[in-house]
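Take this structure first; my questions come after.
Just one protein chain is left out here, and the rest sit where they should.
Let's look at chain A:
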């Protein structure tokens, strides 16, 4: 694949004096001066605009363009045509998917990829196995009633570990909730995972959140928030911060196919492109958003872009955008109603340059974001793509969208039974025949870096460590009840102090009504 474009090393500056203008740079006062020539102001205005956010040239100049075939509306020059031609809603062929390891763990002929050392490959494999084992054991623990909730990453181990392997510890990670592998790679211990799931005193979250809502500032992994896609704009903000501080790092955020329907996804990609922010968007397109298959989620070719669906879901006759203009969803509702009534009419809605989008990998182009589709179960392909994306993102100050195709083998969470909406055979097939962990094992074994002895030894060792971690976490003390009132603000204000006092008094008066394993300091 290779890196695109020339690496742009022009440092940006935020003060006027470093720029060369054809006109003397005025100071702030004269800018508002009505005597200033309009054309000079226009030149200066457009120069200021991009002074501190430099990246590739915009596509607004057409070399060899005949002046009378070109229109220059705001937004740049565009050739006009007398032929009415609609841009097709879907491509002739779906966007291609990058993969270098086949199902048998053999390298595909003619593939170009980043070399991975034995040490790195073995660590990747071990972490994938650890993640898979941790998921199995913690899921069982929930079933046994030892923890209240759990959510697995089964089937998506390659995305979790391989993306993490290609990043550095300085890259800020904003997860959705199906990416504990990234934290594992960075050194979060099995005990630390167990502590969070049991909400004990050692949990960094102080027992306030549900299981799997990990967060660790020392691992640069921002605490999981249950809300879908809200972390995507956070990542753009973090990238903005890194850019301001000129750090050699990027922000990375993960989300599923379902998350791309949220308004935050749309706006975050748009912003990242406009602001030229060094952020990598990783979409785990695993086919399902709880019970909603991707064909009911969107109509574009996947998150990269997408293909036609054969399901019953209603087809909306107009393009919609999730840019926050409230009348647009209203129009979609009206169209749905017309369709139900079989009326020969459509709904029409108008909006400004907010911009519409169609697809997810192809949506990348709609926002001006470079994108790629990759086999999410091929760790080598993922490693290579993220490695390249990171280089591009940091050196060129640009966002990158990666759509990793995979399959959600597990249920959505312990509150879900996915056999209710999909075939058990389908799940079984993906679990046995398309397991990314097995695939990678075949490759490292073929290189002589792993063996079946190493396999059984490692698996049993991890299992023992996990069971031990659970035992320790289960027995550990819970955080004191007073932690309910701290960290709401930096310092507890008087109303919270009062409420804490009231709670302590109430527990003291009715101890039998309160759990005995939660310490209550005097």
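As a working rule, a residue touches a chain if its C-beta (ideal position, glycine included) is under 8 Å from a C-beta of that chain, and two chains touch if they have at least 3 such contacts; residues count from 1.
The criterion applied here is as follows: contacts and distances are computed from a predicted model.
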The complex's invisible chain, by UniProt name, from "Sorting nexin 2B isoform X1", "Translation initiation factor eIF2B subunit delta", "Pleckstrin homology domain-containing family J member 1" or "pyruvate dehydrogenase (acetyl-transferring)": "pyruvate dehydrogenase (acetyl-transferring)"
Residue touching the undisplayed chain, where the options are A:274, A:345 or A:464: A:274
Option touching the unshown chain, where A:206, A:365 or A:459 are the choices: A:206
Sole contact to the chain not displayed, among A:216, A:300 or A:393: A:216
Contact residue for the chain not shown (choose from A:73, A:86 or A:489): A:489
Contacts of chain A with the absent chain, listed as residue ranges: 12-16, 28, 31, 45, 48-49, 51-53, 172, 174, 203-206, 208-209, 213, 215-217, 222-223, 225, 227, 230-238, 240-245, 251, 263-264, 266-268, 270-271, 274-275, 323-324, 354, 486-490, 493-495
